[in-house]
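The block that comes next holds subunit A.
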Amino acid sequence: MRELFLALLADDRGHGYEIKQTLEHEFGSVMPALNSGQVYSTLSRLDREGLVVGHEVDGDGRGKRIYELTERGRAALAEWLDSPVPGVRLKDEFFMKFAVAASAGLTEPAVLIDRQRREYLQSLRDLDARLASGVDKVAGELLIEGAVLHLKADLEWLELIEERMSVGVAS
Partner candidate 1 sequence: MAALLEACRLARSYGEGSARVDALRGVDLRVERGEFVAVMGPSGCGKSTLLNVLAGLDRPSSGEVWLDGRRIDELSETALARLRRRSIGFVFQSFNLLPTLSAVENVELPLLLAGRGRRKARRIAVGLLDELGVGARPDAAPSQLSGGQQQRVALARALANSPDIVMGDEPTGNLDSVASREVLGLLAAARGRGQTLLLVTHDARVAAAADRVITVRDGMLAEQEGLQPARRVTLPFDPPARS
Partner candidate 2 sequence: MTATVVKLAFAGIRTRLLASVITVLLAATATSTIVLAFEVGASARDPWQRTFDAANGAHVLADVPTEADARDIAARPGVAEADEPTPITTAQARLPAGTEALLIVGLDSRPTVNVPIAVDGAHDPGAGIVLEHSLADAVGITVGDTLRLQAPSGPVDLNVVGTAISPSVSRYPRQNPGLAWVSRSTLEAVQPDSSQWNWLAPIRLVDPTLERAFADDVFRSFPPRTVYTITAGEQRENTLIETQPTSLILTTYTIVILLVVFTVIGILIGARASQQRREIGLAKAVGLTPRQVSTIFTIETTTLGVVGLLIGFAVGVLAAPRLAQPTFATLLGTPTIAPNPIHLVVAAIPILLVLAIGAWVSTRRRSRLSVVGAIRSGAGRPGSRSRIARLADRAGASLPLALGLKDLLAQRGRAALLSAAIAATTGSVVFALCMKATLDAPASNVVSDVPAELPALVYTLDGVLLVIAVTTLVAVTILAVREHVRDFGVLRTVGFTPRQVTSSLVSAHTAVAVVAATASIPLGIGLYIGMYGAAGGDSSDLVIAPWWWLGLVPTAAAVIVSVSTGLPARIAARTPIIDALRYE
C-alpha cells in the first residue's frame, strides 16, 4: 500500500485528493474503497518517516497540502522496484481445506477434488467469456491470461493430488 503511494508520487507531486482519485480509478474494485481520512493518514505517516514531505500551498484557501517524494522516499521506491516479488507461494486455500478435511475425515477427498475441479473449469469458462466480451486494456487481457494459466496449473495440481491419493499416500 505504502509503495503504491510512493509510486504515484514519483512522477509529480500531488494533492491528497488526486491520489485518492487515482487509487479509486485504477484499483477501485480490487481494494476496499479508501476514504479521504485513510488517504491522508497514510500520507502523514509517510511524512513522519521522512519518505515524503508535504508543503502548504498558498493561495489555496482550503489549505490542502501538496506532497512530494524525498530522497529517502525515492531510495525506498527504487529498492521496492528492484526487489522481485517473492516467488515461493506455499499458501493455498484449497490445499488447507483439503488437508484439514481429509485428515479429519470430514468429507470424501475425491468429492472435494471433483468439486474444486469443476469450480476451476467454470472459472476458466468465466474468464474466457470475459475475454470474448472485450477488454479495453492490454493490462486487463494479460491479467486474465495470467489467471487462466494459474488455473491450468491448479488443475494439473489437482490431478497430481488425485493420483497420489490413489497410490495411498496419507495426507
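For the reader, a short list of remarks on this structure follows.
Following the convention adopted for this analysis, a residue touches a chain if its C-beta (ideal position, glycine included) is under 8 Å from a C-beta of that chain, and two chains touch if they have at least 3 such contacts; residues count from 1.
Basis for inclusion: all candidates are chains of the complex that A comes from, given by their letters.
Quick caveat: nothing in here was measured; it's all calculated off a predicted structure.
Here subunit A is shown alone, and of the candidates 1 or 2 it touches 1 within this complex. Considering their complex, residues 24-30, 33, 114, 117-118, 120-122, 124-132, 135, 137, 139-140, 143-145, 148-149, 151-152, 155, 159, 163 of subunit A touch candidate 1.
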